[in-house]
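As you look at this complex, bear in mind that one protein chain is not there, while each of the others sits in place.
Naming follows writing order (A, B, C, D, E and F), and every chain is counted from residue 1.
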Amino acid sequence: MPVSLLISLLFIFGAALVAPSLCRLFKDKGGCLLSLAPFAAFGLLLSQSGAIAAGESIRYHIEWFSSLGCAFSLRLDGLALLMGLLVTGIGGLIVLYASGYMHGHPRLGRFYLYLLSFMGAMLGLVLSDNLIVLFVFWELTSITSYLLIGFNHEEKISRWKALMALLTTGLGAMAMLAGFLIIGQVSGSYELSEINGMGDLLQGSPFYTAMVLLVLGGAFTKSAQVPFHFWLPNAMAAPTPVSAYLHSATMVKAGVFLLARLNPSLGGMPLWENTLAIFGSVTLLLAVVLGLFQKDLKAILAYTTLGVLGLLTMLLGIGTEYAIKAMVGFLLGHALYKAALFMVAGSVDHETGTRDVTLLRGLRRLMPITAMAGGLAALSMSGLPPFFGFIGKELIYKAGVKLGGLELYFLVAAFVGNFLMMALALKAGIGPFFGKENNDALPKKPHEAPVTMWIGPVLLGVIGLVLGLLPFLVTDSIVAPAIGSILGGAIPEIKLALWHGFNLPLLLSVFTVAGGFGLFMLRGKFWAVADPVRAAIRPWGAEAMYERIFNGTIWLSKAQTRCLQTGRLHDYVFMIVAVTVGFLIWAIVNYGGLQFEMDWAQFDPIKVGLVLIMIVATIVAVTASAYMTVLVALGTVGFGVALIFVYYGAPDLAITQLLVETLTVVLFMFVILRLPPLKSMSSMATKIRDAILASTFGGLMTLLVLKAVNIQFDHAISEKLAAMSYPEAKGKNVVNVILVDFRALDTLGEIVVVAAAALGIAALVATGFKKKKGAAS
Amino acid sequence: MKYFILGHAGRILFPALIILSLIVLYRGHNLPGGGFIGGLMAATAYILVGLGSTMQAAKAKLRVDPVTLLAVGLAIAIISGLPGMLGGDPFLTGEWLPTFYLPLLGAVHLGTPLIFDVGVYLVVIGFTLHTTFFLSELAESDTEEGTD
Amino acid sequence: MEPLIALLIGVLFAAGIYSLLRRSIVKLVIGVVLISQGANLLVFTSGGLLAGRPALVEAGATVLEAPFGDPLPQAMVLTAIVIGFGLTAFLLALVCRAHEAVGDDDINAFDNTDT
Amino acid sequence: MGIAFAVSSIFLLAALFLAMRRILAGPSAFDRVVALDLIGGVCLCLIVMFAIYFGQGVLLDSAFAIALVSFLGTVAFARYLGRKERS
Amino acid sequence: MSEYALLLPILIPLIGVVLLLLGARSLAVQRAGGVLFSSLTFAASLYLLFAVDQADYLVMQMGAWEAPFGISLVADRFSAVMVAVSSFMGAAVGIYALSEIDEARLKKFFFPLYLVLIFGVNGAFLTGDLFNLYVWFEVMLIASFVLMSMGGEKGELEGGLKYVCLNLLSSVMFLAGAGIIYGKTGTLNMADIGQQLMLAENADWALSSSMLLLVSFGLKAGMFPFFFWLPASYHTPPSAVSAVFAGLLTKVGVYALFRSYTLIFMPLFPEVQNILLWLAILTMVTGVLGAASHFDMRRILSFHIVSQIGYMVLGLAFMTPLALAAAIFYLVHHIIVKTNLFLVSGVVIRMKGSCDLAKVGGLCNSAPWLAALFFIPAFSLGGIPPLSGFWAKFALVKSGVEIHAWWAVTFALLVGVLTLYSMTKIWAEAFWKKQPEDVDTTPAKPVGPLVFMVAPIVVLSISTVVIGFFGEPLFEFSERAAAQLLDPQSYISAVLPQPAEVSP
Amino acid sequence: MSIVVAVLMILGSFFAFVAALGVNRMPDFYMRMHAATKAGAFGAALMLSAAALHFGSLRAVITALAIIVFFYLTTPVAAQTIAEAAYRKGEKLWPKSGRDQLAEDEATQSTKLR
Partner (left out) sequence: MMRILAFLEFILFYVKEIFVSNIRVAYDVLTPTHQMTPAIIALDVSTYTDSQISMMANFITMTPGTLGLTVSEDHNKLYIHAMYLDDSPEVVAEQLLNDYGKRVKRVL
C-alpha cells in the first residue's frame, strides 16, 4: 500500500513533534511510549516485504514544487526496505535505550525531538524516489545530527565538533546538489526510478565526470571517506545513544546508500569504480590503523565504523555481483553489531563513569547481561562463526578472490582491514569485561544497567547470532532484493550460509581471526605509544587541514573587512566613484565613442565670464578654510546658477534656487558655532589622488552632457504639455502646471520629503544638545 | 543681542511679505510663482521677524505649530486629489469650477490644482519654519541664554 | 549646445566629489550641496537650452508659441531643488549632532560601527 | 542698443570679478559678506538686463527674489557673525 | 475600478501620516494609528495582488493625463508581489514597534515617519515613471535617514552619516542618469523609454546612463562594491527599524535594477550581463565573508543582506524565465526571513541587553521558544530544506546549471555553506553557549509587553515554513511574474495608449 | 525712448561697477560699506528704471517700482546690521579715522551694547 510509506514517515515525525510534551507528561516513560512509533513504522515496512521479495516496488507520489521539476515521491524497493528496517528497527531500540541512558535529563523531550526528527529524516532519505526529496532529507539529517552532536552544548568542544560535522557534510551536500541538478538536467527528471533506467544517457553525457565527482563529494563527506573522515570520530561528542544510531544504521550509511542508489545509473564506468574502490580501501586501512591507537571506547568503535564505511565503499566500487552481495551482507551485519557495541559502550560509560579502555576490565561479574551483549556483538564483528558477521566476511573474501591482477590489492586491503578490525572489536566488546577486576580505579561503582539499556544490545546480539545460524530468514526477503536494487536488475538468486567448505576464503578467515586475536593481546603496546603517535600525526591529518581552512576563511574575512569595510567614508566614496568612472569609461569608449559637436559661437564673453566666476567660486567653496568664505562662495555659485536659469528662460527655477540657496545659508549660520573649524586632514598625496579622481568624474559628466545634447530629440511630450497647459489645465505657467497637475504626484512626494526632513531635523535637535562653549554655567 | 533697525524693519516688512507670498501663490498658475515660492517667501517673512528679535517672537507670531502646518498642508494636497475620484477619474485629476470674471483679477479659474498648490504652500512654510525654529535653538542657546 | 554649461556641470561634480572625499564632516555638506547643483544643472541642460524663452503662455494667448525652453526638465529640477533643500538641511543637522555625539569632526573617527 | 548691452555686460562682469576678488581677499568675514551682497546686486542688474535683452518682463520677478534673498542672507550673516564669543 | 487598487497602498499610509501628525500629542493615538494604517496598507496590498493576478497589468494615469504625458502608476505581478510582501513586513514590524519603540521616539513622530517609509517603498514599486521613481526613492531615503538617526545615539549617528552621504551620492547619480535619458528620449515614462530604445537603430548612447543607474541602484541595493554603508549602519537603530530596513530598502534597489534591465534598458542587457554576473558573484562572496569574522548578531545579519542581494541580482544576470522566477521567489523569501531575523535580534536585546555574541548566551535553555523562532528563519536563510530559503536557492542554482554558469553556481553554493556557518555561529553563541558570567546583561526597561514582539516573529516564521512546504503556488506566481518581466512589449502595450510595434 | 533705456542701463551697470570698485579700493570695511550700499542700490534702481521704461506695461512698471522700493527699504537695514555686527566684533577703523564716539561712550558711560 503506497500510502504506508508516508504513514511510516508521519509516525516518526509525529512522535518527534509530540516528544517534548510527552516527556513532560510521562517523564522517562515517555521514551518507552515514543519507541512505539519507530517500531510501528518497522512493522509497517516489514509488512510490505512480501511484495518487495516478489520483485515489486511500492511507489508513493504527490505533487510538490512541480514547477521546479520536483515531486514528493517515495519508493520502497529492496535497498530501501533493508535500510528502512535498519533505520526504524535499530531506531526503536535506541529510543528505548535512551530512556534509560538519559534518565532524568532535563532536556529529554528536546533530545527525543531531535533524535526522532533525525530518524524521520533518515527514513525519508532511504525511501525517497526523487533526488530533490532525497536531498531535502539528506540536509535534514545533517541539521538534526548537528543538533544531536551538539546536544551537550554548554561545552565549547561539543559545539565545535557539531559545527565540524555540519560544515563538512554541508559542503559535500552543496556539491551533491550541483551533481543532482546536472543529473536532472541531463536526464530531464529527478525521479530515481526514471534516472536508474538512463544509465547510458548519463554516462554518455559530457557532464558525466562532473556529476560523478559532485555526487561523490556529497557521499564521501557524509560517509566520512578519506579525506573527509575526520568529522566522524569527533561526532562522538553526541550522547552515546546518538552515536550508536548515527554509526550503525543511519547518518554515515547515507553516503553509502546514495552510492548504492546511484550505482545503476552512474556505476559501471572506470571513473566510478576506481574512485570508489581506491578511496574506500584507503579509508579502511587508515581507519583501522588509527583505531589501534585509540583508548576511548567510543573512539575505537568510531574508527571501526570508518573502516566499515571504507570497506563498503570499496566493495561498491569493485561492483561485481559478489562484491555487492558482500556489501549488503556486511552492511546488515555491521548495523546489528555496531549498534549493540555502542549501546554496550554507553552502558559501561554510564555505569562506570569512564570510557578509558586502559582502566576498564573485568566488568563481567558486575554487569553480566551487558557483558553478554557485548560479547555477542564483538564476536559477530570479529567475523567468528556462527555469527552473521562471519557470513559477511566470507562474502567479502569470496568477492576478493575473484579479482585478478592489480585488483588483488583490494583483497589484501580487505584482509588487513578485517583482522585489524577484529582486534578493535575485541578491544571494545571483550576487553572491558574480561581480565582482572579494576573497580577501584573507576570513577563510579559499576552495577548492571537497567533493562531498557540492555534489552537493545542483547536483542541485536541475539539477532546477529540467529541470522548467522539461520541466514535464510533474511536471504530472499531482504538481502536479495537489496542486491537487486543496487545492481539495477532482477533480484538475484543468492545463498547465504556459514559453511562453504574448505577454500581460500576460509583460510583467509582463519588468518584473520589469528591475526586479530594476536593484535588484541598486544593492545597494551599500542596504547603505550598512543598519545605521542596521535600527536605526531595530527598536524598532517585532515582535521588539521579542516582547521586550517576554517581559520583561513576567518582570516580572509578579517582581511577583507580590513580592506573593504575600513570605516573611512573616504575609502567608500573613492571606491564607488572609481568604479563608476570605470564603468562610464568602458561604456563611452566601447559604446558610443567620444565624438560630440562643439559650437564655438557659444563662447560669448559674458557667458565665459560668468562661468569663470562660478568655477572660481566653486573651487573656493571646496578649498577655503573659513566658514564665511565657503558660505559666501556657495552663495555666489547659487546666484550664478540662478542667473543661468534666468538666462535660459526658467524664472520659477531661478526664484526657487535663490530662495533655497539663501535659506540653506541661513540654516548654516544657525549652527555655525556648533561646527568644528574647517581644517585640512588629508595628506597632499591623498588630496592629489582625490582631485584626479574627482576631475575625471567631472570630466566624464561634462562629456556625457555634451554627448547627451548632441542628438536633438523631438520635444513631442513637452510640446504636447505646453499645448494642453492652458486649454486643458487652465494654467499659463507650464512649469507650474506640470508641478501641480501633469506631474502632481512628484510634487506630492516632494512635499512629503520636506515634511519628513523637518520632523527629522527636529528629532535630531531634540535629542538634547549640550550648551556650547559660549554658555556660562 | 538685538539689532534695533533690523527688528524694526522685520515688523514693517512682515505683512508686506505675507501678502506678497499670497499673491505669488495665487498667480503661480499663470506666472512665475506658486506654492513653493510663495511658501518660501512667507517663511522668509517669519525668519526676518525672528532675525530681528528672537525666533521665539517669530514662533509666537506664527501661532500654530509648524507640524500642524505640515499635516494640514499634506491633507489639503491629498484632498485636492480626491474629487476627481468621485467621478471615476484617477487620483489628482484636476477639477475646475466654471470660469468667472472678477474686477482686477480678470478671468478666474478655480480648481483642485490650485488647492493642491495651497497644500504645497503650507507644507513648505511648515518645513522651513520647523527647521528654522529647531536649528536656531542651537544658535540661541549658544548666546542669549548662555551669556546672561 | 552649451559647452560652457557642460564644463560648469563637470566642475560642480568634481568639486562635489572632491568635497565628499574630505575627512572633515562639514565638507560632506558642502559636497552634497555642490554635487546637487551639478545634477540639477545637468537635468536642466538635458532638455536642450534655449535662451530667453520661458514656458509661459503670453497674456491673452491660449497656446504657447514655439520655441520655448523645455518646461519638463524645469519642473524636474524644481522638484529636485526642493528635495535637495530638505535633504541638505537634514544632513546639516545630522552633521551637527554627530559632531557633538562623536566628539570629533574627522569622519575617520566615525568607524566604530564598521569594524 | 547693442552697444548698450555690450557696455553694460562689461561693467557688470567687471563688477562681478571685483566682488569675487574681495571674496578671495577678505580680509574679514564681513568684507566677504558685503561682497556677496554686492554680487546679489550685480546679479539683479544682470537679470534686469537679460529681461530687457530678451524682452521678457516676467524675468523681473526673479529680480525681486534676488532683492529679497540678498537682504535675508546678509542679515542672517550679520546676525550670527556679530555674536560675541566669550571664553 | 480595480485601478484604484494601485492607489490604496500609497494613499493609506499617507493619510495615516497626516492623521498621526494631527494627533501628535497622544502616544496612544500614535501607536494605534501606526498599527492601524500599516495593517490597512497590508490589506490593500493583498487586494492589489489579487487584482493584478486577475488583470495581468493595472495601470492608472495620475491626473487622467494619458501616458506618456502624465505619471503612470503601473503594477505587474512583480510590482504587486513586492508591494504585498513589503506591506506585510510593514504591518508586522508596526506591531512589533509597539513594544520596542520608546516614548521619546514616539514623540519624535516615529510612526508618521514609519508610514512615510512604507509610502515611499510602495510608491517606488508602483510607479511607471523614471523621475517619479527618483522622488519615491527620496521619500524612502529621508524617512529612513530620520528613522535611523532619530535616537541620537552615537552609533546611530556614526552609521547614519555614512548612510546618508552615500545614499545621497546614489541619488545624484540617479538624477544625472535620468536627466541624460530624458535628454536623449524626451520622455520619462519607463515604458516609453523602453520602447524608444527598442525601436532605436543604435541605443549605445544609453549605456553610459544605464551605468549611472546601475551604480545608483546597486548602491541602494547594497551590491559590491557599493555596499559599505549598509554594514556600517543597519545594526545601529532599534531592531524594528533595522528589520524594516533590512527587509525592504535594499530590495527597492534590487527592484529598480530588475525594472531597468527588463524594461528600460532591455536592449542593452547583453552588454551589461557579464558586469551584473560578476558583481552579483562578488556581492555574494564579499557579503558572506564580511559576516564570517563578525561577532555581533545584527552586524552578521547586515553583511548577509549584502550577500543575499548577490543571489537576487544573479537571477537577473541569468535572465532566463526560471532565473527571474527564482529571483522573485528569493526576494519574497528573503524579505520575510531577514526582517524576522532582525526582529529576533530585538527580542534578544530585550532579554539580554545586547546582541553581541560575546555577551549573550544560554537562550536555548532560558527561552527555548525563541530558539525555535530563530532557528526557522536562520536556517531558512542558510538554505536548509524544506524551508523557503532552500527552494529559493535551489531554483536559482538550477537556473544557473541550465545555462552552464558554472562559476556562479559554484560560488552560490559555497556562499550557502558560509551562510550556514554564520547562522550556526549565532545559534551556537547566543543560544547554545552558557550565559557568560562576567558581563552585565541588564536589559533596558521594556517598552511594552513581549507578546507584541513575539507575535510578528511567529507569523513570519510560520510564513517561512508554509512557503517551504506549500510554496508551489508562490513559485508559480513568480514564474508568471517572470514571464511578464521577459515580455516588456506587453508592459508597454498596457501602459501606452498607442504603442509602436516592435519586432523582438 | 530706447536711447533713454540704453543710457539708464549703462549708467546702472556703471554704478554697479563703481560699487564693486569701491569695495576693492576703499581702505577700511566701513568705507567699503559706504560704496557698496549706495552705489549698488543706485545701480540696481537705474537698471530697473530702464526695464520699466523699456517694457512700458503697467505690470512692468509696478514690478520695477516695487523692487526699487523694496531695495531701498532693505539695503540700509542690511548695511546697518552688518556694520553694527562688524563693529561689535571689533572690525578696525581706518587708522586715519577721527574720533570714535561710540567707543568713547562705551568706555566712559559704559553704554552697553546689547
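The rule we apply is simple: a residue touches a chain if its C-beta (ideal position, glycine included) is under 8 Å from a C-beta of that chain, and two chains touch if they have at least 3 such contacts.
For clarity, every value in this text was computed on a predicted model and none was experimentally measured.
When the full complex is examined, the chain removed from view is found to touch B, F. Remark: the omitted chain is touched by one listed residue; of F:52, F:67 or F:83 this is F:83. Contact between subunit F and the absent chain runs through residues 14-15, 18-19, 21-22, 25-28, 30-31, 33-35, 37-39, 41-42, 72-73, 75-77, 79-80, 83-84, 87, 93-94, 96-103, 105, 111-114. The set of subunit B residues touching the chain not shown comprises 4-5, 8-9.
The rule is short, and it goes like this: only the chains that are shown with their structure count from here on.
Shared contact partners of subunit D and subunit F, listed by label, are B.
Chains that touch both subunit E and subunit F are the following: B. With respect to subunit E, maximal separation of chain centres occurs for F (centres as means of Cα atoms). When chain centres are taken as C-alpha averages, the shortest distance to the whole-protein C-alpha average belongs to E. More contacting C-beta pairs link the chains of A-C than the other of the two pairs A-C and B-E. Centre to centre, using the average C-alpha position, subunit C and subunit D are separated by 21 Å.
Computed from the mean C-alpha positions, the centre of subunit A lies at a distance of 62 Å from the centre of subunit B.
Each chain gets one centre point, the mean of its Cα atoms, and the points for subunit A and subunit F are 79 Å apart. Contact with two or more other chains is made by residues 74, 77, 81, 84-85 of subunit F.
Counting partners per residue, subunit A has 561, 565, 567, 569, 573, 577, 645, 647, 649, 651-652, 655-656, 659-660, 663, 666-667, 669-674, 701, 705, 708-709, 713, 715, 717-718, 721, 732-733, 739, 741-748, 750, 752-762, 764-767, 769, 774, 776 as the residues that reach two or more other chains.
Chain pairs that touch one another, listed by label: A-B, A-C, A-D, A-E, B-C, B-D, B-E, B-F, C-D, C-E, D-F. Within the complex, the subunit F residues that touch subunit D are 2, 5-7, 9-10, 12-14, 16-17, 19-21, 23-24, 29, 32-33, 36, 40-41, 43-44, 47-48, 50-51, 54-55, 57, 59-60, 63-64, 66-67, 70-71, 74-75, 77-78, 81-82, 84-86, 88-89, 91.
On the side of subunit D, the complex with subunit F involves touching residues 1, 3-5, 7-9, 11-12, 14-19, 21-22, 28, 30-31, 33-35, 37-38, 41-42, 44-45, 48-49, 51-52, 55, 57, 60-61, 63-64, 67-68, 70-71, 74-75, 77-79, 81-82, 84.
Residues 51-54, 56 of subunit C touch subunit D in their complex.
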